[in-house]
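My questions all concern the structure below.
Only one protein chain is missing; all other protein chains are in place.
Showing chain A:
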């Protein structure tokens, strides 16, 4: 259909110079003296939007593919959607989900706070702080998370008691058995947080480095205090570089929490495993967990979109419309044209 449209449009092309009476056919030479000749008037012409035939072909092909996948998902009885539906909101699954969210939130927040401190240490002028931060990242990035988790959980084997006091003296403020302090939850949070901190430190450092040095200089020349310089001038600009990767990390963490099943900690994934070991409905239950992960990730992606948009203030000349605004504009303009055509 669109090729026909293209052909139909062709005859108008050679016709145009005729309509534009004063224009030379090639448009390259000097205009004729032009006395007495008015500029061509196109005001009564209708604009025909450019056609994109291949875009339509691509869209159709992809739509077909999507439809086929959806069809097979819906009609293949082995997916056992009824079982999925039955377990999706079951109390035990929801409890597991809450644990997953709790682990993600706590270790995500603590991880990024610690990561921020580590990044500042790494960028500081003190060689000691720099090397401590570097070593931290080095150790936690080079050991498997699984090993870290098991190590924290078995800390009681290495150190029977943990005490807080003044180093190299006998002063102790308190002392506890390691096993009572490090529960499954504590081991999970500790492992995930420290691991996350090591990665976030690098992300945040990268973001800070991406901000032009001139910005710091200008702020210093204006007498803006160092803390304010970081929070008001550097960080908001660094956020643009930090956010996409940070959200990658958080989304990774959501699913990464499933690794704490090794501690028999009943988060979402472990819960689902326990259930299918009992009922033997392996695939449907994995699907239950997967769907929940998809839901969480989707919600996070929406947050990401709006947070990134917030921090792109001033970085792009004009902010693009949000999907909501686009939809509103679409309906608004179409409502107008509909009214016109009525």
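Operating definition for what follows: a residue touches a chain if its C-beta (ideal position, glycine included) is under 8 Å from a C-beta of that chain, and two chains touch if they have at least 3 such contacts; residues count from 1.
Following the convention adopted for this analysis, contacts and distances are computed from a predicted model.
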- Task: Pick from "ABC-type polar-amino-acid transporter", "5'-methylthioadenosine/S-adenosylhomocysteine nucleosidase", "Cysteine desulfuration protein SufE" or "ABC-2 type transport system permease protein" the UniProt protein name of the chain that isn't shown here.
- Result: "ABC-type polar-amino-acid transporter"
- Per the whole complex, from A:84, A:149 or A:233 the residue touching the absent chain is A:233
- Of the candidates A:127, A:167 or A:223, the residue in contact with the absent chain is A:223
- From A:59, A:126, A:215 or A:279, residue that would touch the chain that is not displayed: A:215
- Task: Touching the absent chain in the whole complex: find that residue among A:172, A:313 or A:329.
- Result: A:313
- Item | Touching residues (missing chain, whole complex) on chain A | 212, 214-215, 217-226, 228, 232-233, 236-237, 311, 313-318
